[in-house]
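A protein chain is absent from this complex, but the other protein chains hold their places.
Lettered A and B in written order, each chain numbered from 1.
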Amino acid sequence: MAFVNLQNVTYQYPLTKTPALQNVNLQVNEGEFVAIVGPNGAGKSTLCYTLAGFAPHFFKGEMSGTVEVAGKESSKSTLDEWVLNVGLAFQNPFNQISGAKYTVFEEIAFGLENIGVPREEMKSRVEDAMALTGIRDLAERSPYSLSGGQQQRVALTSILVMRPKLLVLDEPTSQMDPIGTREVFGTIRKMAEEGMTVVLVEHKVEWIAEFADRVIALKDGSVLLEGKPNEVLTSELLAEHGFGLSRYTSTAREAKKRGIWKKKICL
Amino acid sequence: MKIEIQDLRFIYPTGLEALKGISLTIEAGEQVAIVGQNGAGKTTLVRHFNGLLQPASGSVLIGDWDVKKYSVAKLASRVGYVFQNPDEQLFSRDVLTEVTFGPKNLKYAKEKIDELVKRALSLTELTDKTETNPYDLSPTWRKMVALASIIAMDTPIVIFDEPTTGQDAVNVARIANVIAELRKEGKTVITITHDIDFCAENFERVIALSKGQVLLDGPAREILGQEEILAQTYVDPPQLTRLGKRLGLKETVRNQEEFLNSL
Partner (left out) sequence: MHERLSFHIKRDSVIHKLNPLTKLTLILALILISFTSPWYWTPHVVLLLAVIPLSGLGRVFPEFFKAATRLILPAAGFLFLMQAFFQPIGEEVIFKFYFLDITQESLMFAFRNAMRVFVMISAFTLFLLTTHPSELMSDLTRRGLPGQFAYVIISTLQILPQMQAKAQTIIAAQRSRGLDTESTFLKRAGSVLPLVGPLVFGSLVEVEERAIAIEARGFTSKNSKTSLHEIPDPSFEKTIRWALLMLVILSIAANLWLS
């Protein structure tokens, strides 16, 4: 049995006319790093909210099909139980700051306080998580005084510290500089190798090519294609549907067209 | 319109010295990308161009105007500034009113306003959405409304702060197209970006900032190949530049065209 298992999931937000997800089937194994790609409006964020339990528990709306993570079914669970297994970080880092804490260290500890982790364990877990994402030097700063990129690292750390079995990330590095992004992707990759299952939405395909095990291409709320990064990301189908390609892929394709390149297109 | 910056320094109230003596000249009609790590001072620098921040010392001239002597509202006739987050900018009931707001503030004649708004809407592919409330649009389209509302002001200088963040490939192409059109019209375009491939494909000149100082400044071709120096400010060279290096190409290539030509 797959660790994450979505069967025929269709979901529609309240007060909308069309479903945001249509008949989605998706399996992810334990410790796998899966990337989701797709144009804006393809349903990527909705898929994240579904995996993290917020659709439908938080947003309400209509859901059919089954969502299973770690052998539990979303519809038979409550949100506060669900979040113990599934961690979610999303794009806008400012809105993820709890607003109840005055330093980054306290901010990261917030989730552990909520679920009742003993003090000494809490401190060492916060220290470890900050070391992992490279933000130890920010520990005593106010989360509000940080730049967007730094806040994104804090948001990610605040979720990592909870040690979820499934980590769901919706463009977690959009405001980071390139080398910062590389560092964070490296960290996420390491977490996956240590057994954490990762589902990540990302626009910049070159990172996916480098770090992810598998890619799922979403379009109009449905899965268009899935497979190994260099199969999916170089597929003609993706190019036809207006997905972003890496520069390597688009250049190789152009080269092939001009007859400079004869071999198979890769990443 | 020329921008001249002389030994510009800026210190935040917290005591952080964000700009430590920057001198630059940007000629009329140049396309400049500003790159650098988080906290390098990119946004702080461009906020001096329209008077949102005032220099602690040094000077900034926009054409013949010293920014210290003009209000932000006045400088808006010379410098358009697209903020990173469109939600901080949009407020009107429909797209048309939103885009008309800027040129109206600048008190252009009615015919001119109509013409400018029409052009801005067609450039950003919003012509069929003029009646829509900006908040009913997706974040991608709200970004385009924000772009249109600044372009319609017809300023000789346009600044974009991280225009491609969170945008998909289709919309990045749209934004690149807008920048290309502005270039044709002879406008100065200054863009802050982390997207180095976008930078390589759309800009002639690159300025790399690091810790409040200019680390590198020059033609994109020269700057983008300097892997070690760029790494100091947490920037990687573009994908094709790196590939070109690995394949042992003699010249630094920036984009698909150059790459294929040098193969």
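By definition in this document, contacts are C-beta pairs under 8 Å (C-beta built on N, C-alpha and C of every residue); 3 or more make two chains touch, one makes a residue touch a chain.
Values in this document were obtained by computation on a predicted structure and should not be read as measured data.
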item: Among A:30, A:106, A:183 or A:254, the residue in touch with the chain that has been omitted; value: A:106
item: Which of A:71, A:116, A:195 or A:259 contacts the chain that the document leaves out; value: A:116
item: Of B:149, B:188, B:210 or B:226, the residue in touch with the unshown chain; value: B:149
item: Residue in contact with the excluded chain [from B:72, B:229 or B:263]; value: B:72
item: Contact footprint on chain B, counting only the chain that is left out; value: 12-14, 47, 50, 52, 71-73, 76-77, 79-81, 83, 87-92, 101-102, 105-106, 135, 149-150, 153
item: Residues of chain A in contact with the chain not shown; value: 49, 52, 54, 58, 79-80, 83-84, 87-90, 92, 94-102, 105-106, 109-119, 122-123, 126, 141-142, 144-145, 155, 158-159, 162
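Everything below uses one rule, namely that only the chains that are shown with their structure count from here on.
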item: Computed distance of Cα centres, chain B from chain A, in Å; value: 29
item: Chain A - residues contacting chain B, complex; value: 38-41, 91, 145, 147-150, 171, 174-182, 203-204, 206, 242-248, 250-251, 254-255, 258, 260
item: Contacting residues of chain B [partner chain A, same complex]; value: 14, 36-39, 138-140, 162, 165-172, 194-197, 231, 233-236, 238-240, 243, 255-256, 259-260, 263
